[in-house]
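Can you keep this structure in mind? I'll have questions shortly.
Note that one protein chain is taken out, while the other chains of the complex remain in position.
Now for subunit A:
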Amino acid sequence: MSQDRLTHLKRLEAESIHIMREVAAELSNPVMLYSIGKDSAVMLHLAVKAFYPSKPPFPLMHIDTTWKFREMIAFRDETAKRLGFDLIVHTNEDGLAQGINPFDHGSSLYTQVMKTEALKAALDKYGFNAAFGGARRDEEKSRAKERIFSFRSANHVWDPKNQRPELWNLYNARIRPGESLRVFPLSNWTELDIWQYILAENIPIVPLYFAAERPIVWRGGQMIMVDDARLPLQPGEAPQMRQVRFRTLGCYPLTAAIDSDAATLEAIVREMLIARTSERAGRLIDHDEAASMEKKKREGYF
């Protein structure tokens, strides 16, 4: 199956396109989850390629917790418009009304309500029976175990001990009414592949990935950016300006910045090659408890 003429990235690209086309052909109502991060940027870029010259036959959906970096929201709207996607933005209004936030309720409950529950409600509301996600197997060890076409019961539950066999590129997309699939076209990409592809294809990404002077405070040994006035400052705590960037983007109170001078894509790739920590080290929700990601995923988190 190897063809030397195709580079590693070309082959990854072709595999992702194949996956997206299978979903579009076999499922009646797919949606692409858009998290605005670098992986999502690559996924959107691939979707445009997969169906060219047609438009991708599905909308984008963003689960908005209302705690994303402001630059992300601006970038989201601009990107959807530039690529001609229909964009659905869904927020858990009940959670919002109850004032659920990452400070008073802890990251675990906050994620459950504002992300997981919101996602499930949105999928049900629009009747989507397949949702693309930009997760990669190299991110985290329960993700490393997940199929590319990952089956969800009518209650959105993932059963990791009983996954469908998945052979060759013959994906089984058959489901009954109410059931759904989560599909991960970037499963076999690594973080480095993502950056090299962004560099090679010149894909626009949120400016927060590039180093700049930003106001940060220290929390639990991690640097948190003060993106707006909602971040409660502790007594004596004052934001300081520091040259930082983000290796991964989520909700700003739960995403730590890293020290960096990398202000270009080339510099980011070089930094990646000598990195000694994983990208998810900067994701605060992964460390809530042991097997944290698996638990969240079983409950319906992406």
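Following the convention adopted for this analysis, a residue touches a chain if its C-beta (ideal position, glycine included) is under 8 Å from a C-beta of that chain, and two chains touch if they have at least 3 such contacts; residues count from 1.
We take it that contacts and distances are computed from a predicted model.
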Among "ABC transporter permease subunit", "Multifunctional fusion protein", "Acyl carrier protein" or "Cytochrome c biogenesis protein ResB", the UniProt name of the subunit that does not appear here: "Multifunctional fusion protein"
Sole residue of A:Asn29, A:Thr66, A:Gln163 or A:Gln243 that reaches the chain not shown, by the stated touch rule: A:Gln163
Hidden-chain contact residue, picked from the options A:Leu109, A:Ile203, A:Val217 or A:Val269: A:Val269
Contact set of subunit A toward the excluded chain (per top definition): 1-11, 13-14, 17-18, 21-22, 24-25, 48-55, 137-138, 140-145, 147, 160-161, 163-170, 172, 174-176, 187-188, 190, 192, 196, 200, 266, 269-270, 273-278, 280-281, 290-291, 294-295
